[in-house]
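All protein chains but one are shown at their positions in the complex.
Read from first to last, the chains carry the letters A and B; within each, the first residue is number 1.
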Amino acid sequence: MDITLLIAAAIKIGVFIGITMTFVSICVIFERRFSAIIQDRVGPNRTMIPLSILGFKKDFALPIGGLTQPVADGLKFILKEDFTPSYVRTVFFWLAPVFVVVPALLTMAVVPFGSPMEFGDTVIPMAVADLNVGPLFIFAIASLSVYGITLAGWASNSKYPFFGGVRACAQMISYEIALGLSIIPILMFFGGLNLGHIVEEQVKNGWLLLPLWNEGGFIIGSGYWGQENVIQRLLLLIPLGISFVIFTTSIFAETNRMPFDLPECETELVGGYHTEYSSMKFALFFMGEYAAMVVGSALIVTLFFGGWSIGFGIDGLLPTGAWWVSLIHIGCFLTKVTVFILFFILVRWTIPRFRYDQLMNLGWIVFFEAALINVFLAALVIAYPSIGFMGFIVGFIILAIASVLLILIAKGTTKKPSATAV
Amino acid sequence: MAIIKVQRPKLSAGEKIYFGSIFKGMIITLRHAFRSLVGKSVGAKELNSSGVGITMQYPEQKWDEELPEYYRGTPALVTDELDRERCVSCQLCEFICPPKAIKITPGEIPSSDEWAKVEKRPQAFDIDMIRCIYCGMCEEVCPEQAIYLRPDYVVTGTTRKEMVHDKDRLYEIGGKRVGLVNKWNDLK
Partner (left out) sequence: MHPVLNQRDRTMSEDAPASTATAEKKLPKDLAAENGMVNVQIDGHWIQVPRGTRMIEAAKMAEKEVPHYCYHPKLSSPGNCRMCLVQMGMPPRPAPGADPEYGDDGYQEIGWMPRPVIACANTVAENMGIRTTGELVEDTRKGVMEFLLINHPLDCPICDQAGECKLQEFSVEHGSGQSRFQETKIKKPKNVDIGKNIRLDDERCIMCSRCIRFMDEVAEESVLGFSQRGTHTSVTVHPGHRLDNNYSLNTADICPVGALTSNDFRFQMRVWFLKETKSIDTNCGTGANTVIWTRGNEIFRVTPRQNDEVNSAWMPDSHRLAFHSLQTEDRLTRPLIKKDDQHGESTWLEATSKAAEGLSMRQPNEVAIIASGRLSNEELFLTQKIAQSIGTDLVSIVPRKGESDGKLVSADRNPNTTGANLIFGTDEACAKLDAIREGVIAGRIKSLIVLQEDLLAEAGFKKEDLEKLDHLVVTHTHANSTAAQANVVFPGTGFAEKRATYVNVTGRLQRANQAVIAPGEARDDWEILSALLGKLDKDYQAPASMDGVFNALAKEVSAFNDQTFGSIGDLGVSITETGVTIPLLEQEKARKESGIIVG
């Protein structure tokens, strides 16, 4: 093993965990400020450095509009009394928050933050682990966080946390299927599971959902249309768009965000699975949720919006491997992630919470089927060059019949809720 | 109780996908957020907004000018035009006070005093501002018009003891109030 890579890996681990944690706190302040603005409020805007408790005359007010609020929140969480109720299953109760936070942080390992950096001969990819099975790794690890939540619900030994835990378990398992199925078209399109390669492909041939340029140039130029399979690429936007919708929605469900925050909905379950938690243990759940949100945004950005690429052919103009280019790319990536975090918040204040049966219906009847059909649709489009027009038509008809049958079966087996049933 | 069957609205295929409505909803939310950000929320002007949303930035901005005349702030004792304590410690306020915030120790006025004919005045008069709920019952019940709710609302302290307003503090806040009933003047 090259010592440079080792050092670089260590630095990357430190830096990227740092970035993720920073993003978690940025999420918090964004969430609070943006929510406040949506609700005609101001939000936390005057957190100061409390010099007065050290004996100074006045507090030191940084002119940054309350950006230090997460620091204050964190300090508060650390300093608060850590109360463990007497009736909980102590070991599991203490373990649960860790199970939530660790997977969320681990998944960040395979996400490429920027373009690879070159130090002499060594090329350092800007991901902690440049795995060839990136998405699989992410799903495998991310699905672990359900254990944390279920464990928290069970170990609290109290009914509302238990309901919360059970709800979370069912919800996350349900949506993992849709999540997995929805990205199969993407993987088929790219023909690989390495997230770094997926991003590089998008640098060259346009972002997955915005194929506005390719190796031949911009969409307005003739060079663009000169490339082979352009029509097929544009046709693919349909299955990929469906994938995007299913994937994004499923990420909402996986991260327990509004409108799918049933495991912790205050109106029904007090606080859900973390009702009995306080202090830093609660903060870990909090962090886990926001880290999952950051990871989710990063995944969406990586898969559908070109990851770290600036896009529009600008990346090609920049020298490859220069450290400042990498930094620009990292900045670009983080900007996109931030936009998606804002999107998360926007959705939170727009769409009301689902009912639990609606949530299950959506997961199992709509998304599962849609994702399944979508896989075949994408396959059909991808296979178009090899099976020819007739083959495509036949395949399309078979798919249409299969889809109709699937929908009929799904609808037929669903019992309509009766008005008189109480 | 009769069972009422609610007819769910029939939705068209486009409506059933919901995306249009969701998208529309997001636009509405965003537009509202933007208006709030530039200080154009509904009612921002009337509520003296600081520029974001409709919120006023409290210690810097204050609402004092707009406070209505009947505003109920801290209760305080007042003296009359001859600097006599209006309070005769009848303890009706102590009796009526819903949170039991008032504690009065009545005392006799010594015969050497200028106002000996009044006979009685509070020896101690404590209002626990931690308990006070600013209901104004004390003001309403006072037969001597001695206690008033002032427009002051900034009552802070770092200890419980500081939050108990004693007689001196109450007269300091209340000051002099003239032109009220003058039960104890010479005609009486």
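Please note the rule applied: a contact is a pair of C-beta atoms (placed from the backbone, for glycine too) under 8 Å apart; a residue touches a chain by one contact, two chains touch by 3 or more.
Keep in mind the model is a prediction, meaning the values are calculated, not measured.
In the whole complex the chain that is left out makes contact with B.
Residue B:120 is the one among B:35, B:120, B:150 or B:177 that touches the chain not shown.
Per the touch definition above, the residue from B:108, B:140 or B:166 contacting the chain not shown is B:108.
Among B:85, B:126 or B:144, only B:144 touches the chain left out of the display. Residues of chain B that touch the chain left out of view are 88-92, 94-95, 106-108, 111, 116-120, 143-144, 188.
The rule we apply is simple: only the chains that are shown with their structure count from here on.
Chain A and chain B have CA centres that are 48 Å apart.
Chain A makes touch with chain B in their complex at residues 34, 36-42, 245, 346-347, 349-351, 419-420. Those residues of chain B lying in contact with chain A across their complex are 3, 5-6, 19, 22, 25-26, 28-30, 32-33, 36-37, 41, 44, 50, 52-55, 57.
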